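Right, chain A next:
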Amino acid sequence: AGDTIKVGTFLSVTGPASFLGDPELKTLQMYIEDINAKGGIDGKQVELVHYDTGGNAKKAVNFAKRLIKRDKVDVIVGGSTSGSTLASMPEIEKSGVPFISLAGSVKIVDPVSPWTFKTPHTDRMAASKVYLDMQARGITKVALISGDGGFGKSGRAQSLALAPDFGITIVADESYGRKDTDMTAQVTNIRSSDAQAILNFGFGSGPAIVTKNIRQLGIELPLYQSHGVASKKFIDLAGDAAEGVRLPAAALLVADKLDDSDQQKAVLVAYKNAYEAKYGPVSTFGGHAYDGLYIALEAIDRANSTDKTAVRDQIEATKGFVGTSGIFTMSKDDHLGLGLDAFRMLEIRNGDWALVE
Partner candidate 1 sequence: MTILQAVNLDKHFGGVAAVTDLSFSVTEGEIYSVIGPNGAGKTTLFNMLCGYYVPSGGSITFAGKDLAGMETHQIAAQGISRTFQNLQVFYNMTVLENVMVGCHMRTRTGLIKAALRLPSVIREERQVREWSLEALTLCGLEHLADREAGSLPYGELKRLEIARALASDPKFLAMDEPAAGLNDTETVEMRQLIQRLKERGITILLVEHNMGLVMQISDRVLVLGFGCLLAEGTPQEVQNNPAVIKAYLGEDV
Partner candidate 2 sequence: MSIQLQQTAPSSQSKATTDPTLKVEGLASHYGPVQAIVDISLEVYPGELVTIVGANGAGKTTLLHTLSGVQRASTGSVMFEGEDITNRPAHRITAGGICHSPEGRQVFAPLSIEDNLQLGAFARKDDKTVIEAEIENIYSLFPVLKEKRLQAAGNLSGGQQQMLAIGRAMMGKPRLLLLDEPSMGLSPLLVGEIFDVIQDLNNQGVTILLVEQNARAALKIADRGYVLESGRVAFSASAEALLNDESVQKAYLGH
Partner candidate 3 sequence: MFDQIIQFLATGLSIGSTYALVGLGFAIIYNASGVVNFAQGEFVMLGAMSVVGLLGAGVPYPLALLVAIAIVTLVGFSLNKFAIEPARGASVVATIIITIGASILLRGAALLIWGKDIFSMPAFTGDEPIQIGAATLVPQNLWIMGITVILVLGVRYFFDKTLIGKAILACSCNKTAAGLVGINVKLMLLTSYGLSAAIGAVAGLLIAPIAFTSFDAGTMLGLKGFAAAILGGMGSSMGAVAGGLVLGVLESLGAGLISSGYKDAIAFVIILAVLFFKPSGLFGFKSVDRV
């Protein structure tokens, strides 16, 4: 590529995972415009090439190819869902283009593939964070419920695998479909188990319905959700039933409530203000795109070229990058670069997020 830096992206802007892809795209567009207005990177303008996968893995593969072959992008920041990321990875790895995924599954970076990175916390981290909190409350018996999409399934697998490490037994294991309209049956089973808490992995409308159904059936157990519901929308949908729900999430949701000494605060507040001024309430998902974009561009900046290998190496050399999800320090063996501390445990109180400490 000549005098522009081409950033390619394929996102689920429509379809079931549009709540991921939509803020991600907006974030990319907003910041690239901003960067270009400020003179670009090394004097080069940044160009964004984007395709909407509609959440379809097959399309993701073709669009990845299209980005590589036809648009000849320098770096790819995209892949809203784990499914579309995993699907396009073989092609991207084969072509050797640096790729920063915005999807959650731990499988993307474990085992590490040479060209693929990611910015969101993994589902394994989410499960660990939840279990830590449960441990602190003395909970040992947990009812698990999850959506049967990629996110929920993967979260469920991690939750099942990690439970013994935290001395936790899973006493119920239920699931629901993406478009199910009522989860009372599953929740009824949970009610008759001897669980001390409930953990739900899922996104979209499902978790909100689960939350409402749980309260309707008069279950008063602590309810944990995953980072899949880390947007204001969840509180809107679940309404009163959301009170007391806990979830692990990036600090972005509570940016204003952070201590001023918090290293991330400046970045978070800046992102939040910029995004909300233009589009409305932030979600953590757009933040992942922010992190991915800046990690990529800073690597290109440091590499002083768009040579693919050089950029890849520089991404691996990312150190202490303060993003919205946490502080990233990557390496050859760690293509995520976040620690468990990047997650904050939040609780919904009075229709708003609150930090649990």
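Here is the rule we go by: a contact is a pair of C-beta atoms (placed from the backbone, for glycine too) under 8 Å apart; a residue touches a chain by one contact, two chains touch by 3 or more; residues count from 1.
Quick note on selection: all candidates are chains of the complex that A comes from, given by their letters.
As the structure is a prediction and not an experimental result, all values here were calculated from the model.
Of the candidates listed (1, 2 or 3), only one touches chain A in this complex, namely 3. Against candidate 3, the residues of chain A that register as touching in their complex are 14-16, 18-19, 22, 148, 174-182, 184-186, 188-189, 192, 204-205, 208-209, 212, 216-218, 233, 236-237, 239-240.
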